[in-house]
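With one protein chain held back, the other chains of the complex are shown just where they sit.
So, chain A:
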């Protein structure tokens, strides 16, 4: 099969893939919804489709950060944004950590672990957004 070089056909192909992706996602949501009704939340999570669904949502969220960074046109510095985000992420992790260690059946170690996991999970997108904003500013120095 020859590789398609026609730009119009490439575009149509991409649109077709988007349509197929929508159908696939609707199907996955349908199957997971059925599992949720018949087997409950834990039964749904045992389905490998759950992991597929979550991974694709995370990937699409990271990819859409690329778009949203270009879309926003705020003039505030990326360093300030990073600082605010870091403070918020730390506050939320510490609060959840403290609440976890205070609740019944959980030790302080549990609280530290859960707070730490939350912090790392929040840190990655914050750093990624910072990297994207910085890169954009370097690309347009006159902005």
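As a convention for this text, contacts are C-beta pairs under 8 Å (C-beta built on N, C-alpha and C of every residue); 3 or more make two chains touch, one makes a residue touch a chain; residues count from 1.
The working rule: contacts and distances are computed from a predicted model.
Chemist: Can you pick, from "Transcriptional regulator", "Ferrous iron transport protein A", "Phosphoribosylglycinamide formyltransferase 2" or "Pyruvate dehydrogenase E1 component beta subunit", the UniProt name of the chain not shown?
Modeler: Checked against "Transcriptional regulator", "Ferrous iron transport protein A", "Phosphoribosylglycinamide formyltransferase 2" or "Pyruvate dehydrogenase E1 component beta subunit": the hidden chain maps to "Transcriptional regulator".
Chemist: Looking at A:6, A:104 or A:139, which makes contact with the chain not pictured?
Modeler: That would be A:6, which touches the missing chain.
Chemist: Footprint of the hidden chain on chain A, which residues?
Modeler: 5-9
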